[in-house]
Every structure is written in structure tokens, then in C-alpha cells.
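Before anything else, here's the structure in question.
FYI, not all chains are in this one, though none of them got moved.
Note that the chains take the letters A and B in the order they are written out, and that residue 1 is the start of every chain.
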């Protein structure tokens, strides 16, 4: 077993990317993800990798496009406003079916907003903030160790499905220090016979492109993409359940919010409230089936917790599909609810239920 | 009554903006909206307005930000990939609460995709393709006259609610020629005492900003925004119903798709199939209540029609909330279904229903 090291979340993502074989990083600093950019600027030269602070976030994502097209394991990272600037590029990369990893350490918005943690880019990440029918796999770790593991997973999924994968964190997780261990370095990566690397003995060049001027061809391409997305949805849903067996109330929360929720749950449980939690690890594909199953079972209500004005709740409601009420509690702008605050939300729902 | 003129959709939007008092346009050409940019380049100099073809879509939306902050009625336009580049700017404008009008003449995606009509930017437009909890009013006309009317409405709503408003069209509507009439020019506009225009006798300068570094303040700002969005949702939902009184199947379609659907409906009706249509004119706020009312009434099924892989269907499902099945039929990449094709979808659902 590898040695455990105490690391910040932002830096752990960087080291995990390197362990995953990433040797190309393109980014631009923005709080609260700057430490990741800085970490890569230090580490990449030591391992003969490429670190480039681009002219802008638009430039950075297009460098990711280029490097991914040439078959490299490549990453960029930013925080909310900077991620918005990457929307065109992400749509291009998805359209061209290139593997790449994009990290969003979310801060409060909209606009410049603030630099404290938030989860208000859920829609952008999961519905496709860019144009066209595309999806990115979205991974939402809730610990530093899981940041490591999902970063490595992100590269693997990206390669396997030839798709951009987004790692969605927030300023709190990025700053948090926890002991982590790294898997042994990934020595064998998937072959990329489609990469645009020059002929190398082939007679026809590989072409990486997202332009299909004939509508018939573009529709076929879109059907192909949708099949791939269906396959991902079938195979790659990841989530964690806690006390759901007998739970009357299911809390749904991800990332930093799920950690607070867990403490609140423990307190509620200690007072006899039958509350459980489903924590999505993949936000897309969303754990729709497990939620639907819970909605069809003992659960009589759901509570979505978010650091936003209510975004994931739409996916929860789509999963529950009217079978049970779905409550919402959110804070925003960098405000983080306390354990007590969430506990009270839980307790109130139970009181309300009793009241009916 | 004003004289009717035969105009292309793209040009009609431009003229309507001018009638609405818009004297500042910033954009960048991209098919299939280029004619709008071109139209503004011709007309603006004639009326002492400002037309500027910016260095990029990112530059253009930030010029909109600036002009809107100074109190001008201002517009930009683009097509899908170009709109993705504006995501950061739109979030800034929403955060700073500035009125502005953004036109998206959608083409097939993702990536460069194609140049034929599509409706695959629905998520981006309605869920906020940018970061943070913000919304833009989204208007989806389905005729050249309605493009005129909703463009003028867009400027009025933008000013009234201090919010960006998106006009969502597609290449088919943009190219379509129909007779239109223009309302008399808007001579009195709403006052903008908040605009950053220099002191002008005030003692304190107006500040236009989207940065709120204190989480408490940013949360208050977000609560304020959410109240405004709730007010818009309460007041500004617009839609058209057709044959819904006795309909067993409700087709939901917007823009160009609603025109095809209408013909298919007529055919289905002529054959005794009780089908109706709800056509959202505002995609956000979405006509959730009327759909919920239909779902609670005679309608036994819904059919969402889109030029996408299925995006608006989520809002339809959220409105219906599990009360009735919601079917989907979509084409993509610039492919447009025929009247017959849609009719068959309708007929199949009726057959399926009988078969159950």
C-alpha cells in the first residue's frame, strides 16, 4: 500500500493527473483554483511535461483541443467564470469526440461573484453550457482522496468514451487538507489509433473535426453521440447511499454539501429520524434509477441540498417523477450551511410530515 | 395601421431592434445569422447608431456589457458556437443586472456542427450556459412578424427587469420571408437612473459591477435575483394553445418546429385524432402552469417535438411531473421533420394508446 501524504485538494488533483499519465496542462489562474495551476507549473517541468499558462481561458481550452486531438492525456482547470469562457471549446471537443479532463473549482456567481465555494455551475456542467446536443461526464468528489481517485478515473473514462470529462469541485474541497494515497502510476494507456499524429505508415491521415456540413451526416453523428451517451448512462453511474434502507426522507447532496449533510444525518438518526442520503458521484450520468427506486420504495420525501438557488433539484425531480415531494434547501454566494441548519431542515420536514 | 413589408427573419429582427430604439450593435458574423450583422452594418450608420464588428464574440458581448452599463439599448447576435463564447459575458451582465438583447439563430451542433437549422441550444439558453444562478428571459418566435414583435418586447422586458433577454431563432426562421409590419417607433423608454454615465449632478457615482467579495452580500444579491426571477416567472410566461380544449394528446413545440407541428395537427384533426398543441413563446419562464393544468385535465399524453436530442422535454416532464407520459420526437443536425413524419408520430401515439 502506498504511503499516505497530507495534501490540499487542488494539489491532489494535479498530482493525480500526473499519476494518470497527464503530461500536458494548459490553464489560466483564477481563485479558488489557482493552486492547481501553480502546482502544475512546478511539477510539469520536473517530469518533462508541458505546462502552459495561456493568454486566456479560451486559448487554454483550444490548446486542450489540439493536444487531445494528437492523442495526449491533457487537462485544463479554472473556476466558474473561466469555465464559462471554455464553453465553445468544450462543445468542440465533445463534437470531435476527444478525451480531455476539465476541472471546475466552483466559486459563487453569477458574473465575477465571489471567491468562496459554491455549487451553482451544476446546470452548466451537466446540461451542457455549450451549444448542441452533447454531454460531458461530470464527477463530483467529496474528499481529497476521492479527488485523487476521480481525477484518475476521469482520464480513463475520457479515453474509453472519447469524451471530455469534467471534475466538479469547489473552493472548500480545493483548500481542504487530508491524507491521500496515490495508485501506482498508470503505465499502459488505451491506444488511440484515431489521433492526428501524422501518417505513421497509414495511407490516409486521421482527421479530427467537429464540422459536418451535410445535415444527414451531422444527424448520423449526433445519433452516434447519443448512443455513446446512453452507453455511458448505462455503465458509469456512480453514487453512494447512506442509511437508505429504512429511510423515510432521502437527502440528495454532492461534494462539500454531502459532508455537511452526513453530520446532520448522524444527528437526526441519533434522534430517531429515519433519514438517509444518496450522494451522486457522477452528476452526469445522474443516478436516476437508484433515486427512482427509492421513490418507489419506503421514502416518503426527498430533500435536495445545494450551494445554489436550486439546480440539481431538477434532476432529482425528473428521477422521482412526481412520485414523492422533493424539498429544497440551498445557500449561495459562498455561504455554507451549518450542520445544525441542515439538521433543522431535516427535522422540519419530519414535523411537516407528522402534521399532515 | 402600418404598411406591410416583405422581409427576411434575420433582417426583421434588426429593423425591429432599431424601431425599439436600439442604437448600439456589437457582433461578429457567423452563418446562419450573418444577415442580421450585415443588416445592422448598413442601417446603423444611416441613423447615427453604432455598429461594430468586434474582434471576437467574447469582445462583442463585453461591449454589450459596457454599453448596457451606460444605459444604452444594445444588442448582439450570433449563432450557436458564437453564443457559447458569450457565456461568461452573459453571466456577468445578468449578475450586474443590465438590460441587453442577445439573438441566437441556432445551427446544428455540437462543435462547428453544420449551418442548417437546429434547436439544440435550448439547455444553454434556458438553464444558463454560463456559471452561477442566473436566468435570461428566452423568447422563441415562430414567424417573421413574431420575430419583430418579440424583438421589441425583448428590449422592453430587458429594461423593465434589468436582465439580459435572449431571442432564440433558427436558420429556417432567419431565412424565411414573410410580410411584416412595425409598430410605431418607441419614443419614450424607461428611465435608467442606475446607469454609469458620469455623475451628472449626483454626488455618488453609479457603479455597475458583478463582484461581491463578501459571501453575505453575494448571497443577498442572489436572493434579490431569485426574487426578480420569480416575479418574471409570475408575470411574463407567454404561450399559444391550439385545440387544447378537448385534446387527448398535447404536442409541445416551439419556433420552426411548431409550424410543422401545426400542419400535422390539422391533418390529424381532419382524421379525428384529438390532438392539441401548446407552443411556448417564452422558453424561460417556461409555461409550466398551463402544461400542468393540461396534465391534470383531459390530456392523456404529451409529445415534445424538438430539433434536438431532447432538451425541452425535461421542462415538459417537470411541468407534467409524472401525471402523464411524455413522448419525444426529435431530428438533429439540420434535418427538419416533414409534416407527414410528425403526423405519423402523433398517429402512432394514438394507436399505442388504443393498444394499451
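What we mean here is this: contacts are C-beta pairs under 8 Å (C-beta built on N, C-alpha and C of every residue); 3 or more make two chains touch, one makes a residue touch a chain.
The structure presented is a predicted model; accordingly, all values stated were derived computationally and were not measured.
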Homomeric assembly size (copies in this file), of which only 2 appear in place: 4
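Methods note: only the chains that are shown with their structure count from here on.
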Inter-chain centre distance, chain A versus chain B - centres from mean C-alpha coordinates, in Å: 28
For the chain B and chain A complex, residues of the former touching the latter: 58, 80-85, 87-88, 91-96, 106, 108-116, 118, 120-121, 123-124, 127-134, 209-223, 225-226, 308-311, 314, 317-318, 320-323, 331-335
